[in-house]
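For this depiction, one protein chain was excluded, whereas all remaining protein chains were kept in their positions.
By letter and in written order, the chains are A, B and C; residue numbering begins at 1 in each of them.
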Amino acid sequence: MSTYDLIIRGGTVATAGDTFEADVGIKDGRITALGRDLGEAEQMIDAKGMLVLPGGVDAHCHIEQESSTKIMTADDFYSGSVSAAFGGTTTIVPFAAQHKGQSLRAVVQEAHERAGAKAVIDYAFHLIVSDPTEQVLGQELPGLIKDGYTSFKVYMTYDALKIDDRQMLDILSLARTEGAMTMVHAENNDVISWLSERLLSRGYTEPKYHAVSHAPIAEREASRRAIDLATLADAQLLIVHVSEPGAAKAILEARNQGLEIYGETCPQYLFLTAGDLDRDGMEGAKFCCSPPPRDKQAQEAIWRGLTNGTFQVFSSDHAPYRYDSSGKFKAGPNPTFKKIANGVPGVEVRMPLLFSEGIGAGRLDINRFVALTATNPAKIYGLYPRKGTIAVGADADIAIWDPDWERTLSIDILHDNMDYTPYEGRTVKGWPRTVLSRGRVVVADEELQVERGSGEFLERQPEIRRLTPQGQQAELDPGRTFGADLM
Amino acid sequence: MSTYDLIIRGGTVATAGDTFEADVGIKDGRITALGRDLGEAEQMIDAKGMLVLPGGVDAHCHIEQESSTKIMTADDFYSGSVSAAFGGTTTIVPFAAQHKGQSLRAVVQEAHERAGAKAVIDYAFHLIVSDPTEQVLGQELPGLIKDGYTSFKVYMTYDALKIDDRQMLDILSLARTEGAMTMVHAENNDVISWLSERLLSRGYTEPKYHAVSHAPIAEREASRRAIDLATLADAQLLIVHVSEPGAAKAILEARNQGLEIYGETCPQYLFLTAGDLDRDGMEGAKFCCSPPPRDKQAQEAIWRGLTNGTFQVFSSDHAPYRYDSSGKFKAGPNPTFKKIANGVPGVEVRMPLLFSEGIGAGRLDINRFVALTATNPAKIYGLYPRKGTIAVGADADIAIWDPDWERTLSIDILHDNMDYTPYEGRTVKGWPRTVLSRGRVVVADEELQVERGSGEFLERQPEIRRLTPQGQQAELDPGRTFGADLM
Amino acid sequence: MSTYDLIIRGGTVATAGDTFEADVGIKDGRITALGRDLGEAEQMIDAKGMLVLPGGVDAHCHIEQESSTKIMTADDFYSGSVSAAFGGTTTIVPFAAQHKGQSLRAVVQEAHERAGAKAVIDYAFHLIVSDPTEQVLGQELPGLIKDGYTSFKVYMTYDALKIDDRQMLDILSLARTEGAMTMVHAENNDVISWLSERLLSRGYTEPKYHAVSHAPIAEREASRRAIDLATLADAQLLIVHVSEPGAAKAILEARNQGLEIYGETCPQYLFLTAGDLDRDGMEGAKFCCSPPPRDKQAQEAIWRGLTNGTFQVFSSDHAPYRYDSSGKFKAGPNPTFKKIANGVPGVEVRMPLLFSEGIGAGRLDINRFVALTATNPAKIYGLYPRKGTIAVGADADIAIWDPDWERTLSIDILHDNMDYTPYEGRTVKGWPRTVLSRGRVVVADEELQVERGSGEFLERQPEIRRLTPQGQQAELDPGRTFGADLM
Partner (left out) sequence: MSTYDLIIRGGTVATAGDTFEADVGIKDGRITALGRDLGEAEQMIDAKGMLVLPGGVDAHCHIEQESSTKIMTADDFYSGSVSAAFGGTTTIVPFAAQHKGQSLRAVVQEAHERAGAKAVIDYAFHLIVSDPTEQVLGQELPGLIKDGYTSFKVYMTYDALKIDDRQMLDILSLARTEGAMTMVHAENNDVISWLSERLLSRGYTEPKYHAVSHAPIAEREASRRAIDLATLADAQLLIVHVSEPGAAKAILEARNQGLEIYGETCPQYLFLTAGDLDRDGMEGAKFCCSPPPRDKQAQEAIWRGLTNGTFQVFSSDHAPYRYDSSGKFKAGPNPTFKKIANGVPGVEVRMPLLFSEGIGAGRLDINRFVALTATNPAKIYGLYPRKGTIAVGADADIAIWDPDWERTLSIDILHDNMDYTPYEGRTVKGWPRTVLSRGRVVVADEELQVERGSGEFLERQPEIRRLTPQGQQAELDPGRTFGADLM
């Protein structure tokens, strides 16, 4: 029996911390050695001149998920996972989304059914909790956390999904006690609906008014409120898809104080602006997502947030709705901005875009790139050390990048099931040539190399954190008589 | 016909801006001259060695008001206004409080009926808007503003009173358009009710847990949110009874940015602490108010807020519930902290407390004292220049203070209808000897000198402000295509 | 003997706190009454439709002062004081400037000689301390403070004037002990000289490089350092001619913390930009002053500072150097930016500019205008209540403004001894028609009405402040064993 099944030879390995030249030895789907001249194995991949990076972890993507208005994403677990793989991502964490009245267990069961037979890379599920009944809080959620679903997302906006502050405290407190991570879509629902109604009543209906109705202050306010609630509950919290400098600042200030608040941003907030929503005709609909892209100044602030400690996670928020009556125009051919399906695709371009404009333009180094796209999300969501790094013992989920491969983005070269990309025509430099999942070559020679359904579900472990000095106690005890009692 | 009906001779006059020695000449209830040696008039008051100050404007007091739980304040317009006058206050602005389902007009009518026959000093009414129906927003409120009720208060907490963010935007926007001032009780209701339930379910029922349940973060969060909403609506806003450094900081930062955000604080946040709620037995109930007193560090921050530009207004929030079954214990003799009537009295001691500890201890100068207690509230609420200053043309509402009069506070020396004062036993230095309202001597020689019902209602003028560059436009317009359109 | 020598009838009086209609009665040079219908006096001035304001106090102007490079200002005490009066200013506080090696006493003596025979309005002197020898600190300065010279300015830049941090601590500490006010020109000298040398060595010599060499960071840094030193010495401090948002922010933050830090700004930072230094040929020299005008964004921040509590004082920093070989080009006809005489004139236009763009454009109300231009400087520099307000007992220093008088600024209409104004061609609305000093009409009918030398010197009283909790003690005592000992 040979020492390795496969050796990636002669590349430059980069992790979140280190960069070094080494062969990567793989056995039984795991990395078993990193070394100089590891010798020969049955399968050899030449990585000379290439970057050998951990496969990406896309911790925010909507795959084969139905919205509350019954619009199904264009991508199912096959096209979604294939598209991810072609972009260098080897783990996705889409959502098992509860709609009001549904059982979380049932929702999870359905997600498994959808993913199991189709995914070509590994996956876990975040839960979406929109109806935190006593049953959900008392039984389903604690049980699901123990069973490996250790993260969930809540919404502060969307009438069909939003929870109120009290429900959020219940959930944060439960997450704190049971060892889970809460993610939040932070926008003030009342602000958005108040503005929307005013806009519509005055005849402002075009796509661009989507960005107006989702005012920056709506995101800023809700982000600060969410941080306050997490502080009270002494719970960790991750604010997803941050688009706005004020929200970013709130996260950074919380982190500066030592609170366990995390932030995520996405390509649309680095590469698009609200101006894109004002393109001719209904073209703006292609760029409608929530929060919306902002302005150039906001882009700069979000870029800075990738290096100054604000953001730990860079995800796609892939939400694929086609530019046709199955997606964007489900409500009709000329919808008001309120009726356009919300979301942009991005699971495949997420990493190439950041690589090209981040590393290429000198904004990020390679280790930070790896941390943002793979290691940090793996750590934060309990997938590490199995996923997210190149280290002895880790799954051999590896993307071999050609840093000089220049490509012009176009829907034609992408593998999702969409009919447009918001980044059409943009040129990027750097793309993975070969992608491995658990040692299996998934992508090579611009072709998919594996069967549908060969991806596996990733069960995770809850992790209960220490009580911090901030949060709970400080706020709850005027005379220092109790504290943990209230948890 | 003599030049003056009355001359106050030889005192030191102080206004918000100036301090000078002058006689004050009064004719037909108004100040008609300030001068050296104004001569003789029929009525002469010797103010040698005294401070001649504008009568106070207490812009936050609950008089003859019934709570949603049907507890009537101990003070009616007679005892309430008499008590105010004895403390140097010559204008009160209590509330015409709408409960859900009520007509605002009816509420105002009732307030007039209560006040008209009893008040001994002049008064205006703030409205409390708890049920902003289409009828209220579309007709009643605009009409009432035009009729002189140019300020209203909203609540972010109390189940029976609170409005949501969207209603608050409606009200702020209406205030902006019609030229009124919005006041807000800013505490996050969900936080308080979540904490309360947890406390009660674990057996923490004593009065001191009132302060725990009203966590500082509840006030801080709601204050920031209110400021954000006002910023969006480009409306001015006054945050009442600020108790907490984080909320104070939010106000100050908003003001530093040039926003028209105002802040008010009250004696209970300078002189009491949460420790007072932990006194023996049910004694703590005497100090239960919302927000609750905090700690020594918070007191210092609130004091600093009186001089660094955070607070413009110093009110009593007089909410007189007796320490018996008519008030604090309406719900029974040993209520949980949730059932204790909320509020502390203070209309009479408001100014003497601030005078003694503010000027006496060197924290404030006399002009700042006048500004906080009289001039600023008069200006902010549209009573100026008729009230709040000593200037030619102003009503002769004047308190002649003896800066050396040392008194020990006790319920025995006060004139409200209460059975306790939270400041029992505290010694203060400085108290008004003589108090005039429209030239009439209301208090002299420690006796009331006027008849019940001699106070008058003060009608005010709406004032529509310019559009600021911040707020509405900045937030609403991604491409600068519109702005004021949305108002 | 009649009650009043002079009555100003029927105008609208405005002070820092109040606005009211009243006659002003004047006797023996003082205001003795404010009232409705004060009757008749020998001299009557009709102020119907006019604003009756306190005469301005220009607390920062260079009059008949010689620079260290022997350039004498174009204005002597006659032209300087006349020009001030025509612009509504009735008190000036120029400098008695010590150059290295000089005795402060001698410098003061000389200032008196220059002013006594020429000034047409009243004046005091700030000292400039550039050589704080033992003699100066131990004897001259304490003696001069006792004699009524209770303020002095120090420089952190200019090789001939600057003191180091240790000397500044000596001076601040002395000011604290003796009851004086320290003013500081805060720019980092090393930064400026380092940049200047680099600029010159690379051939960047035109006037516009003056603004480059005086980088914003030089002002920001020195301002923060000065605040730190004052905090350590527990001394009050006023930072003069603030041009830069970062410096303004440092002042505001200090004030927010309750420190006694004051700020001043000037017309050049509201109405000029660095772009003016880049006008054709040597025209830019007309706008060279230190700190230099900045950009539009800085202008906005400085405007905001006039209302948000940053700045208390608005002065001219009148530094009149003609655009000829007596002034700007003393060093030759085509000097490098380092050799151009530094300073712009403004004593006459200071108040009209602020009135027109401040009140006219809705940025300030009339009371804030009065506070900034008259009352605050009078209070801060110990001239109040004699100067700076309209109150019983104050000197009758009054400017009667016609708010509708529209004028186009031009050197032709000004009364200083300059050959240019940096505001040439700008139209302003609002200008004083009649100006009184101690009841004497100084300006009327666009003509000067008094003799040279009729102004008087103003002696001031030292004022020793309480020890604040911040500053000295907090920093000096690790174990709370001493504190005031070090003062």
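In this section, contacts are C-beta pairs under 8 Å (C-beta built on N, C-alpha and C of every residue); 3 or more make two chains touch, one makes a residue touch a chain.
These figures come from a predicted structure and were not determined experimentally.
Contacts of the undrawn chain with the visible chains, over the full complex, involve A, C. Among C:Asp18, C:Asp122 or C:Asp170, only C:Asp170 touches the chain left out of the display.
When you scan C:Lys27, C:Lys153, C:Lys208 or C:Arg438 for touch with the missing chain, the hit is C:Lys208. Among the residues A:Gln43, A:Gln135 or A:Gln257, only A:Gln257 touches the chain that is left out of the figure.
Only one of C:Asp58, C:Asp75, C:Asp122 or C:Glu221 touches the chain withheld from this view, namely C:Glu221.
The set of chain C residues touching the chain not shown comprises 164-166, 168-170, 188, 190-191, 193-195, 198-199, 202, 204, 208, 211-212, 215-217, 220-221, 224-225, 228-229, 231-232, 274-275, 277-278, 295, 475-479, 482, 485-486.
Taking the complete complex into account, residues 13, 15-22, 25, 32-36, 38, 252, 255-258, 304, 307-309, 362, 367, 371, 375, 385, 389, 391-394, 466 of chain A touch the chain not shown.
Here is the rule we use: only the chains that are shown with their structure count from here on.
Between chain A and chain C the centroid-to-centroid distance comes to 58 Å (mean Cα coordinates, whole Å).
Chain B has its Cα centroid 49 Å from the Cα centroid of chain A. The residues of chain C never reach two or more other chains; the list is empty.
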